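A single protein chain has been omitted from the complex, and every remaining protein chain is retained in its original position.
To keep things simple, chains are lettered A, B, C and D as they appear, and every chain counts its residues starting from 1.
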Amino acid sequence: MKWIGLIAVIFTGGLLLSAMDDFPNWGDAHSPANSSPVSQYYIEQTMTDSGVPNMVTAVLADYRGYDTMFETVVVLIAGIAIMAILRVAKQVPGGAKPTPAHEVGDQHDIIIGTTCRLLIPVLQLFALYVIAHGHHSPGGGFQGGVILGASFILAAIAKGLDPALQRLPEKRYVKLAFVGVVIYVSFGVACLILGENFLDYGVLHELLPTMSAEEARSHSMLGVEIGVAFTVSMIMFAIYANLASKGELEGGL
Amino acid sequence: MIWQFDILILIFLVVTAVISLQVKDLLAASMVFGTYSFLICLLWAGMGAVDVAFTEATVGAGISAVILIATVYNTRRDSSD
Amino acid sequence: MIPEVIQTYTPLWACLSALAAVVPMLILRRETALREGITFLAGFVMLGFVISMVPEVLAGKVLECTLVQLTADVPIKFRVDGLGMLFALVASSLWIVTSLYSVGYMRGLKEHSQTRFFVFFAVSLTATMGVAFAGNLLTLYLFYEMLSLATWPLVTHHQDKEARGGGRKYLTYLLGTSVGFALPALIFCYVKASATGLEFSAAGFLAGTGIEGTAALVLLLLFTFGFSKAGLMPFHSWLPGAMVAPTPVSALLHAVAVVKVGVFCIIRVFTGVFGLEFLKELDIAIVISWVAAFTVITSSLIALTQDNLKRRLAFSTIGQLAYIILGVSLLEDRAVMGSMTHIAMHAVGKITLFMCAGAIFVATGKKYVSQMDGLGRKMPLTFAAFTIGALSVIGLPPTGGLISKFYLVTGAMDANQPWLVTVFLVSTLLNAAYLLPIGYRAFFPKDRQLSSQPFSWKSTVEAPWACVLPLCVTSCLAMLLFVKPQLLLKLASLMVSDAG
Amino acid sequence: MAEQYPILVLLVLLFGALLVGLSGMADRRVCFPLTVTALGLAVAVSIGILQRVMDGGVIRYFVGGWSRPVGIGIELRIDTINALVLLTVTTVGLLTAIFSFRRVRDDKTEKTPLFYVLYLLLIMGLSGMVITGDAFNLYVLLEVSSLTSYALIAMGKSKRAATAAFSYIIMGTIGASFYLLGVGYLYLRTGTLNMMEIHQAILALDGPSSTIVVAFVLIIVGLMIKMAFFPLFGWLPNAYSYCPSSTSCVVAPLMTKVGVYVMVRMMLTVFGTEWVFSNLQYTQWLVGMAVVAILAGSVMALAQVELKKMFCYLIVAEVGYMVGGAWMANHWGMVGTIYHIMGDAFMTLCMFLAAGIFLKQAGVVRIDQLDGMFRKMPWTMAGFVVGALAMIGIPPTCGFFSKLYLIRGGMESGHWFYVGALLISSLVNAVLFFRIFEIAYFGKNPAEGHAAHHEEPSVQPVIKEAHPSSLIPLYLTAAIILLLGLFNGQIVELIEHSLNGVQVIGTEILVEKGGQG
Partner (left out) sequence: MSVMGSFIISQYVLDHFNFWVAVILMMIGLYAMITKNNLIKKLIGMSIFQTAIILFYVSAGVKEGATIPILEHHAAETEQVAAGDAGAEHGSVVGADHDVSKSSEKAPAHEVHEINPDDYSNPLPHVLMLTAIVVGVATLGVALAVAQVIYKNYGTLEEDEILAKIKAAENDG
C-alpha cells in the first residue's frame, strides 16, 4: 500500500509541477485569471451595482449567490448527516432532558466558568458585528456564524453539554438551521415571484418604495448573510454536540 | 507583504504538516493541525485574502480542531503511525 | 420487377393473436378446459389472418406495415412475401395440430405447470410469426432472440437436473452464437448500410456497399453460424440436448418452429441481405455448401448409432436442416425453391415422427428403438403414421418430401456440383437406413412369438385420441402435399422470380 | 413561469427538503407524501424543460440576472443532453422514493425525516450538477451530492456500512479535490469559470498549454474516481452493497452515471472534442483501459456470491462501456454513451429494486438463496427479468440499443478490442443472469428424474409477494426500459441535435483518426 501510495503521490506531484513553467508569474496582475473581464468587472462595478465595498461579500452573496446558497446547504447537510449517522435514540429527539442530573459547578472549574460567562456575550456580540459589517470589512455570514456557533461550543465546553443543550435543545437548533436556509431561499424566491430571475435582488426594491435597486441588493445581501449565519452557527453547534457525546447528547467532553 | 516572511511561513507550514502527520499522539496531532491552520491563515492574510483568512481562522483553527479533539477524546488517543 | 406493396396491419394481428391469448390464459389458469379452448381459438384466429393474406401474396404483392421507428433509420417492420407466407402457413397450421396433441400429451402424463407451458407456447408462436413476417434484419433479430428466451421454460419444463443441463446447453449455444456472431454481423451491416434501413430485398441491401472478399465471407459465416438454431455443425449439440423437453415441445419447436426459424433466417440472409446475384458475384457461398454437406453426412451417420428414438430424430433433423442450407447455398433457382419447400415438407414429416414418438411414450412409456419390436401391432395407427412420416423425410413417394428433394437435387445439378449431388443421394440412403428399420421392426418383429400373434383391433393400446388424431392429420397432410404441392411451389417461386 | 423552469427543478426539491425537515420533526407521517410530491413536481418540471429544449433550443438561465459579461454570475445551461439526463435523475429519484415507503418506515423510525431530507438534497445535488453551466458550481453540487450519499450509505444497519462509507469518503474527497484542482488550473489559464467561456478561451489560446492539459487530466482522473472507472473502483462494491436498499437504489444508478455525464460534458462543452482528440495522444489508451474495465468488471461479477455485489461489479463494467464509448472519438460512440447513461440508470435501478425486494421479503443476500423465486415471488421476478434482459442486451430493451450504438462506434473507429470486450461482457451477463434464472427456476437441488415433480410440493412457501409500493416502481422501471428501447430513435435524434448544436464532433475528422488508430 505504501509503495502504491508513494508512486501515486509522486506521479500526481510530477503532473502538477509539470505545468508550472506554463503558469503566469507570481503576482502578475495581467495573468489571465487576474485580468479577465470577470474579475475586472467585480472590482470596477461592485460599487455601482450594489454599493458594497467588500467585493468578496458582493461576489459571494450576489454575483455567485447561487453557489453560496448550496454552500449553506452543504453545511446543513453536514449537520443532518452527522445526526443521521451518529445520533442514538437515548432520548426523544428534541425533547428536553427531564432530569438535570448534575450541577454545573460540580465538575467544572469556577475560573473557567466565570471567564466564559464574561467572554461568551462579547463573543456573540462580536459575531453579530461580523455578520452585520460584512459589507464593509472582512466577515459575513459564514465567519459570523462560525463565531456564534463557537460561542455556544465554548459554553458547552466550559459548563458541560447538558446545560448548553437546555438553553439550545436539539429540536430548536435543527429548526433554526433549516430556517436559515429558508431565509436564504426566500430572498431568491421573492425575486422569482416579482418576475425576475432567481436571486436577482435588484427587483426587490419594488417591495419598498423608498429603496433603490442598489440598496435592495445591498440589503438583500445582508438578509441572506443572516440566513447563512443562522444555519452555520446552529450546525456548528450541532456537529460539536454530536461528536463530543458520541451522538447521545449527554455528558460531552 | 515581506517575501522573507512569506517564505518562512511556507516552510513552517510544511514542517507543521509533517509533524501533525507523524506524531503518534492524536491529541498532539490535532493541536499541531490547529497550528498549521493558523499559519496558513496568516499566509492568506498576507496575500490579501482577508476573508479567506478570517474564515480559515474560525473554521480551520477553531471548529476543525475542536471536532478533531472531540473525536479523539471519544475514541483513542494513540495511533500506530 | 418491383412488387406491388400494400400497407396493412394484418401481419401484426396475426403475430399478436397468439400473444393476446396469454392474458385470458393467465386469468383462467384454474379452468383447464377454457384455457385450452383459448389456445385453439387463438390458433384458428392466427391461421385465419395468415390465410386471409394468401391471395394477395400469390398475386405477387407484398404486404407491409411499419410500427415503431427503432433507430433513426431502422423501424420495426413487418413484410409478407412468398417465403414469409410459406413459413407462416406451416407454423400456424401446425400450431393448431400441436395444441391438440399437447393437450392430450400433457393430460395423459399429468404434467405440472400446464398454464405456464401453454403461455410460453403462445409466446413462442408469436415470436415465430414475427420472424416469418420480419421486414428487416433488426426485426428479425428481435424476434429471433425472443424465441430463444420464450422456449427456454418449455425446454426445461420438467425442472429436474436433466432439464437444467439441457436448458443450459440450449441457451449457451443459442444466445452465445446469436450475441457472439449474429449481433456483430448485424451491427456491421448497420454500420455499412444503415441508409437502406436493413430492409430485405431481392437484390440484397448489402449489394453495392463495397463489401467484398474476406470481409464478405466472414460476414456470411457470422450470420450462418450466428443463427445457430439451424443446427449447422459444429453448433448443433444443443438440439439433441433439448430433447429433454416434453414431446409436444420437441415436435413443434424442434421440428418446426425453432430450427425452422434458424434456417429461415439463413435463407433470409442469402436471399434478402446479400441477394443471390450478389453472392454469385462474390463466389463465397460454396464454403457454406461444404459445411452443410459435411453436416448432412455426419449427422446421418450419428443418427444411425442412436438408440433413443427422440435423439435419433434430433440428429435426423440436423441433417435435414443442413439440406435446406445446402440448397440455398447453391444459389440456383431450383435449389433455392427446393430449400424453401423443404421447410414445409420436412416440417410436416418430422412433426409426424415426433408426435409418434410422444404417443409411444404416453401409451407405453418406451423411449428406445430397441424396445419397440412388435409395437406396431399394438399401435397400428401410430406406426402407420410413423412410416409415412419417415417416407416423407427420406423423400420417397407418396409423400411431399419427394418434391422438395427433387428440386434440391436438380438444383445441385444446375450448379454443376456433382459431388454435392452425391451427398444428397448418399444421405438419402442413410436416412432410409436409420428410419425405415424402426417401422419394419415394429410391424415385423424378429421375435417369432410376437410376430406369430394374430392382429386384432381389440388388443391395440393406442395413446389418447387427442394424441393420435393430430399425427394422423399430419401424415395425411404429408401425402396431400405430394399430390398438391402447387401452393408451396408457387410461393417459393415468387421469391426466386423476384431474384431473377 | 416557463423560463424559470431550470431553477424550479432545484427549488422544488430544496423546498421539499426544507419542509420535510421542518414539519417532519413534528409528525413523521408527512415525510413520505411531501417527498413524493416534491419529486413528482421535479419530474413534471423536467418534462417541461425537455419540451422547451425540444422546441426552442438551448436554454441559458442566468441566476441573479448577471448575464453580461458572461461569467460574472452563474449560468444554468440546458441542451437536450442535459434535459434528458435531468429527466432520468428526477425519475429515478421519484421511483426510488415510492419504493422507500415501507423500507424507511420499518428501518429507521426516528431518523425518517433525516433520511428524506438527505434523499431530496441528494437528488437536488445531482440535478444541479446536470444543469449547471459553471465549472465551480458543479464542484459545490458535487459535494452536495457526495456528502448526502456518504451519510445515506453510513446509515446502513450493517456493521460494515460505516467502514465502506469511510473509504468512500476518502476516495470521494480525493476525486472531488482533483476536480477542484483541475478547475483551479483552468481558471489560472483562462480566467473564467463559465463552461462556454472556458471553451472559448481554450480555443483562443495560441499554441499548446501544459496547464490546460494538466487541468484536463486532473478533472478526468477526479471524475473517474467518482464514477468508479477501472483501477479506481475499489470503494464502490462495499459502499453500494452494505447500505440500505432504498439508498442503494438511488445511489447506484445515479452517482456513477452523473459522473459519466459530467465527463462527457467536460469533453463536449468545456474542452471541446476537437481539442480533446487532436491535442491528446492518449485517447486510444483510455479506450484500452475501458476494455480492461469491462473485462475485469465482468469477470469479478462472475466471481461474486452476493447479489448486490454482483450488480456492483456490473456497474464497473458498464462504466467501462461508457468511458470507452466516449473516448473512441466517434460520433456514434458518443451517442451510445449518452444514451447508455439513461438506459443504464434504469437498468441498474431495476436490478437494485429487485434486490431490495428480495432482501426485504425473503432475506436474500446470496445468489443461491434465490431458489424457487419464480414460484414464490412471480411478480417481482417478472420485473427483474426485464431488467436482466436489458443488461444482457436483448432487443427491444434499451440495453440492446446502447450496445448497438456503442458497437457501431467501435466498428467505425476501428476499436475492435472494444467491440470484442462489449460482446464478451454481454455473454458474461447472459451467463450471470441465466445462472440466477436457473436457480430461481429450478431451485438449489433439482430432482433427479422428472417424475418427482409431477406432484406439487405441498409445503406452502412462507415468503410473501412484495407490497404494491415496491412493485409499482419496479414495473414502471421495467416499462421505461422497454420504452427507452422502443423510442431510442427519437432519443438519439435529440442527443444528436445537441451534439450538432454544440458543433463539437466532426465525424469526418474523427473517423479518419479512428481509421489510423
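By definition in this document, a residue touches a chain if its C-beta (ideal position, glycine included) is under 8 Å from a C-beta of that chain, and two chains touch if they have at least 3 such contacts.
Since the model is a prediction, treat every value here as computed from it, not as a measurement.
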Omitted chain's touching partners, listed by label: A, B, D
Chain not shown: contacting residue from A:9, A:122 or A:207: A:9
Positions on chain B contacted by the hidden chain, ascending: 6-7, 10, 13-14, 17-18, 20-21, 26, 29-30, 33, 36-37, 40, 43-44, 47-52, 55-56, 59-60, 63-64, 67-68, 70-72, 74-76, 79-81
Where the missing chain touches chain A, by residue: 1-2, 4-6, 8-10, 12-13, 16-17, 20-21, 23, 25-29, 31, 33-35, 38-40, 42-44, 46-56, 59-60, 64, 67-68, 71, 74-75, 77-79, 81-82, 85-86, 136-138, 142, 205, 210-215, 218, 232, 239, 242-243, 246-247
Residues belonging to chain D that touch the chain removed from view: 136, 140, 143, 147, 150-151, 154, 159-160, 162-163, 165-166, 169-170, 173-174, 177, 180-181, 184, 187-188, 193
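Following the convention adopted for this analysis, only the chains that are shown with their structure count from here on.
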Contact-richer chain pair [A-B vs A-D]: A-D
Rounded Å distance, chain A centre to chain B centre (Cα mean): 20
Between chain D and chain A, distance of the C-alpha-averaged centres to the nearest whole Å: 31
Interface hub residues of chain A, defined as touching at least two other chains: none
Complex contact set, residues of chain B against chain A: 50-51, 53-55, 58-59, 62-63, 66-67, 70-71, 73-74
Parts of chain A lying in touch with chain B, wherever the complex brings them together: 54, 56-57, 60, 138-140, 142-143, 146-147, 149-150, 153, 157, 236, 239-240, 243-246, 253
Of chain D, residues touching chain A in the complex: 4, 7, 11, 14-15, 18, 21-22, 25, 61-66, 69, 71-74, 110-111, 114-115, 117-118, 121, 124-125, 128, 134, 136-137, 140-141, 143-144, 147-148, 150-152, 154-155, 162, 165, 181, 185, 187-193, 201, 209-211, 213-215, 217-218
